[in-house]
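All protein chains of the complex are present and in place, except for one that has been dropped.
By written order: A and B. Residues from 1 in each chain.
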Amino acid sequence: MNLPFLVSDKWYDIRDLGNLSGAILDQLDKVLPYGLVYVIAILIGFIASFLIFVLPTQLFLGVLGERKIIGRIQSRYGPNRVGPFGTLQPIADALKLIQKEALIPTAADRWVMLIAPIVFVAPAVLLFAVLPFGPNMVIADVPVSLIYFLAVSSLPVLGAFMAGWSANNKYSLYGAMRIVAMAISYEVPLVMSLLGVALLSSTLSLQGMVFWQKDVHLWMIFLQPIAFAVYFICVSAELNRTPADIAEAESEIVAGYLTEYSGMQWGLFYGMDIGYALAAAAFASTVFLGGWSMWGLEEYVPSWLIFAVKTQLFYLLFLWTRGTLPRLRIDQLMAFAWKFLLPLALLNLLIVATEKVIWTQEELGDGIVFLFAPINIVAAAVLVYAWAKVNGYRPENTPKKPRMVKDATGYIPASGGGR
Amino acid sequence: MTSAIKSEPFILNIGPQHPSTHGVFRVKVTVDGERILDAEMVMGYLHRSMEKLAEERTYTQNIPFTDRTDYLSSMSNNLGYCLAVEKLAGIDVPDRGQAIRVIMAELQRLASHCMAVGAFANDTGAWQTPVMWAFREREKILDLFEMTAGARLTCNYMRIGGVAFDLPKDFVPMARDLMKTFPAFIDDIDGMLTENEIFLVRTRGVAVISPELAVNGSLAGPMLRGSGIAWDIRKADPYCGYEKYDFDIPIGYQGDSFDRFIVRLEEMRQSVRIVQQALDALPGGPHSTQVPLALRPPAGEAYARVEGPRGELGYYVVSDEGPSPYRFHIRPPSFINLSVLKEMTVGGSVADAIVALGSVDIVVGEIDR
Partner (left out) sequence: MPTRWLTGHETAEAIEDLVPGSVARSTGVACYLKPEMLVEACHALRDDSDGLDLVHLTNLCAVDYWSHFEVVYHLQSFYKNQFATLKVDVQGRDKPAIPSVVPVWHGAWMQECEAYDLFGIVFEGHPNLHRILLWDGYPGWPLRKDFLSMPGGLQPGLNEFAGTARREAPPVRLVE
């Protein structure tokens, strides 16, 4: 592949680890049978992505983020005893969970309950296969990797549903039903929002999208602000993060589909929740934030590092919402998906299609995106505000201070309160 | 609503072990999907029969019991009981004792409302952040209690005829400092929750109590005021010299969960005002009158009430000239406030029921006694 920028293809060039693995594979190809190299290639890819990505994130954002940053938001310290600055806390947690007995209730459906965590975990690993870490660093450069990603990321719902159904607990059942209802509803605006992105970049390949954003020197988030917002909201609903964590709503249905799980079975669910959030963050930084490209910086800094930093900054957004927002009710969430996000995503699609037609019909250059970006940002602001008004958003009608009276005189009717 | 899909209602036990019942309290709800058809309360898991125990102990020995009914507002409970006994026995309290009582009762209201506001936000799903912020501020108040009474939660500070000890030397400046910083915390919570659209849609119009129901259901405190009824015993029937302090009663508009929440928030601001005034005008003199340890009030009965954090906290004491009360009855506000729980929850969803329960601000120690 003829690289359009100055990353050498020497094996020691760590700016693109694909060079190293390519060199290893070339050498192996000479001594090993043909098929085995593919297996080894995949193993190398997974190990590399684990080392680069999952390990630092699980260790440093898993604990310093999920627990320490939220701890700071909540004005407490978070874990700070195990290891330096509490960094070994997840290992201690995992050891504790492994020691604990994984209880299966008598009335539960034993086999389904045992299989459910595995069904939940497996897709998380598959998701990382198509994410590009650098110009050559992608395990499986599928031409339709966008569709692959969307398809695989819907699979864990099955695991969660199995978990909720098999436990034979009413709270688990609530969680299962809620997660299925929510996943189905939120998949629609999610796909609609990504359709606009695919239309604009004329590709379904994630790697292709990164190259497109690199070529036009503008990230997709500026061209598609609505799509970005819709994606963020939908993905936090699908991942069960607040404000949409109704499937494991702690204060309502105890722990939702996780209620009857204990030990490492629960730990798998919990750990993979973070795994899916990371995958979603990585996907968002690929599609919307330019992936491994950074306006030329990738020529000096390893591209996978840029990608990891972007992903983890995006992951901070999840933590931030989790630490601050209350939870919506299920009917409000459904209404939000169907009445607000879906029409907005469709309108966005209309705008994108128009722009794409103008772009191709008039044979304009790439510079036109710098005209589209402000148009789209203004359109996004106007559309969100207008559609909220149409849907009955009236913040001015709600008094947020109580009435103050001097004397205890009994009932005082609320006149002019406006409610 | 008719549907082609046949569904049958089933019973869901919310509690006794549930994160949102604030203790061992159980609501048996009959649900059709997410919609609640019926709700039945089951309580008594924490019943200690304090009213019977109190008949076996002297008047002074009963004060620690009152700590343990509503363990989140022990000072107010002490105060209510002491007022009832003082009314029965005709004991006067010196000015300094009364001012200290007011300071303690208002600080207790602040601490208790911190807990109420934080736990309510937790029930709506704000993942522990408001409750942690509220705990941070509550700790500072509990520090003051520890400094004065020696205990943080079950203070056992009030005595019949005054308070147990005079204020320590550092108390007044520390309390003054705390009251300077406290409004900032209330504004933080205010900005974080009342300006939050999600919080608004979760609480506005949820668990509405009409004014008629509020009066008929014997509600008290923020539940009553949230429905727009201006009633505060500190104003209506001042005790401990509350008539000397300048404060307002916040009342709500339509009696939903949000109204009860903002009423509690505003009450915290008013409490800060009262504490500041009381600290400024703290009189000298003795903090307590001498009362015989084995007090034998004349035969008769007395009902005294204070405005506790959860509402009208009444103590009904009957004496037979013996050393211990013949009958000792507590009017527990959160127990009686729960009598409208069914009206609040039926027709809503499970999530609304949790919000309704959170807006009542129950303390199970007080419900079960």
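Keep in mind that, in the parts below, a residue touches a chain if its C-beta (ideal position, glycine included) is under 8 Å from a C-beta of that chain, and two chains touch if they have at least 3 such contacts.
Keep in mind it's a predicted model, so treat the numbers as computed, not measured.
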Touching partners, among the displayed chains, of the absent chain: A, B
From B:Ile14, B:Met43 or B:Leu83, residue that would touch the chain that is not displayed: B:Met43
Footprint left on subunit A by the chain that the document does not show: 408-411
Residues of subunit B in contact with the chain not shown: 43-44, 47, 49, 51-52, 55-58, 61, 213, 215-220, 229-231, 236-238, 243, 298-301, 303, 305, 312, 314, 316, 318, 320-324, 326-327, 329, 331, 335-336, 338-340, 368-369
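By our rule, only the chains that are shown with their structure count from here on.
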Subunit B residues touching subunit A - in the complex, by the definition given at the top: 10, 12, 18-20, 34, 121-129, 132-133, 136, 192-202, 204, 211, 215, 225, 227-233, 235-236, 248-254, 259, 262-263, 266, 349-352, 354
Interface residues, subunit A side, partner subunit B - complex: 70, 73-76, 170-171, 174, 242-243, 245-246, 249-254, 322-332, 395, 398-414, 417, 419
